[in-house]
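Complex shown without one protein chain; remaining protein chains in place.
Letters A and B mark the chains in the order given here, with residues in each chain numbered from 1 onward.
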Amino acid sequence: MSALARTRSVALAVAWRSIHNAFSNKAILLPSLLFPLFFFIAFAGGLSGIRNAPDFDYRSGYTTFQFAFICIQASAFGGVFTGFAIAADFEFGFARRLLLAAPNRAGIVIGYMLSAMVRAVFVLTVVFCAGLVSGMRVDGSLGHLLGLLALALAVSATATLWAAGIAMRLRTMQAGPVMQMPVFIALFLAPVFVPLHLVAGWVHDVARYNPFTALLEAARGFMAGEPTKIGLSAACLAALFALTVLWARGGLRSAERAG
Amino acid sequence: MSEERGIDVQGLVREFKGGVRAVDGIDLHVDAGEIYGFLGPNGAGKSTTVKVLTTLLPPSAGQATVAGHDVAREGAKVRAAIGVALQDVALDPMLTGREHMRLQGGLQGIPRAERGKRGDELLERVGLTDAADRKSKTYSGGMKRRLDLALALLHNPRILFLDEPTTGLDVQSRTALWEEVERLARQEGTTVFLTTQYLEEADVLADRVGIIDRGTIVAEGTPAQLKAQVAKPTVELVPRDSGQCAAAGAALEPFGELISARQAGSIAVRLDSGADQLAAIVRALDQADIAFANLALHEPTLDDVFLAKTGRSLEGAADGPGDGEVPPAPGRSRGEPAVTTS
Partner (left out) sequence: MTALVHSAWPAQVGLLSGRAIKRILRNPAQMIFPIAFPLVLLAVNAAGLDAATRLPGFPTASYLDFALAVPFMQGALFAALNGGQDLARDIEGGFLDRLAMTPIGGAALLAGQLGGALFMGLVSAILYLVVGIAFGAGIASGAGGALVLVLLALAISFAFACFGTFVALRAGTGEAVQGFFPLFFVLLFLSSAFFPRDLIEQEWFRIIATYNPVSYMVEGIRSLVISGWDGQALAQAFAIAAIATVGFLALSARALRTRLVRT
């Protein structure tokens, strides 16, 4: 078998197992599904009053405004949750089996990444349906929605690589917050509740340079049928992906050194 | 051919953070199709050696080739050639036995069509067919070990590493595993590198034994060679009347060197020649009119070898130096009490 085919075989095996576990263990799947759903409900429902603030100018409604955020957030957190599973694998020794069996260990990380993306598609579908049921306006076309999906999947892959890099370095489930917090903070240093120009103080200054701001604006543009910031988003994602690939590779090396 | 299945280790060192030299410069060679027993007490460095040879840990210094590939530089090639069952089983509690086999098949790149059949075959061989569709978290310790072993064998490895494979197995499973290991080596030419704390296991199963203590190999050879090197058979006698000890000693003196016996009230002698002197000894005792309660002939064991090389008995050796007088562990399989030869 060629090296590429072997890597693919490993990736598929790891992805299969990770997806299988996620879907057969409610305790793993439910939080990663309910979490974005609840955030969607909480933000779209609880904070919608803020659209009455002067200068709030998103036209497709507050539910749509928040759905775009939830897409990005759910994808990012799906990746982080996958990182938890990786850390658990290392803590309980199962990762040794993977390390021993896989000729090309990059395949292991790719497998986890694939499983995160599959889970993201599932979660986004559910959240989207929930939005439709609650009367969310979708002004974007099918093409726009596919654009949004591509954006979300890229976020999912990047977040998985990020979390995997930590999971493989620290190899304990206690590393959970270390994976989660920075993603959380980066997400919330973007215009989550209101458009960028309504964000006040130092957060406004940070948000202007936060790549998640571009991703959010692109996602909201897709939902409103007025695509915007696509080039910038793609560039940000490409850069983040490249960085997290290096980060995860370093993590893999670290795991290999520790046996 | 032998290159492809052999193990060659030179000056191997593995040092952990904090300066623990778990493996401290070992040399060893394992031939194709050989069963190599790696014997040592707790903390001797057995598992660390296995991890280095199986590419789970990089060596700190030295060289090791497995299946003709350098473990530090050609990890992927080494991994393709070997099967490994580590001391701690590496199983996913949420997957069933059959799912484990399927996963392993994917990891090893076994063609999809063969995965199911080969997996079922192995589950059958380790006696897990009935439990194949249960999650591994419901398995007993022994079942987990057997599943772990089956996973190690799935891709027909040329070299098999087993780290304390029989610890925690009942007598029946242990015998079955020994038979399987023998079959693999004799019929399929698989090279087996096996660590153990059990003297009997090394003795019975291994073609050659390496004894490791505190990171260094203290003796190596076939079990017979090792035993012949360090010790001759001993005879231990318990006179019926303890007042006759001195007389018994005098009667035994011509047969060899008197040595200190384990029990008070008994006499031990290391025979100059072989066990065939036993009849002469009995005659000599008869002539001296010494009745005895018990007379035992002890062939040397690997424990004697260990004792001779390290000054400690293997049982309890992990506890520290200098306690050669440790009584045999209760329930261990060797029939005779240990004989002190120091």
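In this text, contacts are C-beta pairs under 8 Å (C-beta built on N, C-alpha and C of every residue); 3 or more make two chains touch, one makes a residue touch a chain.
Given the structure is predicted, the values throughout are model-derived calculations rather than measurements.
Touched by the hidden chain within the whole complex are the displayed chains A. The hidden chain makes contact, of the residues A:F39, A:F90 or A:F222, with A:F39.
Listed residues A:A11, A:L100, A:V127 or A:V192: the one in touch with the omitted chain is A:V192. In the complete complex, the hidden chain is touched by one of A:V203, A:L232, A:V245 or A:A258, namely A:V203. Contact with the omitted chain, checked across A:W16, A:F67, A:F84 or A:F128, is made by A:F84. Interface residues of chain A facing the missing partner chain: 27-28, 30-32, 34-35, 38-39, 41-43, 45-50, 52-54, 56, 77, 81, 84-85, 88, 92, 173-174, 176-178, 181, 184-185, 188-189, 191-194, 198-204.
One rule holds in what follows: only the chains that are shown with their structure count from here on.
Centre-to-centre separation between chain A and chain B, using Cα means, comes to 50 Å. Of all the residues in chain A, the ones that touch chain B in their complex are 1, 5-6, 9-10, 12-14, 16-17, 20-21, 24-25, 89, 92-104, 256-259. The residues of chain B lying in touch with chain A in their complex are 51, 54-58, 75-77, 79-80, 84, 86, 88-95, 99, 103-109, 151.
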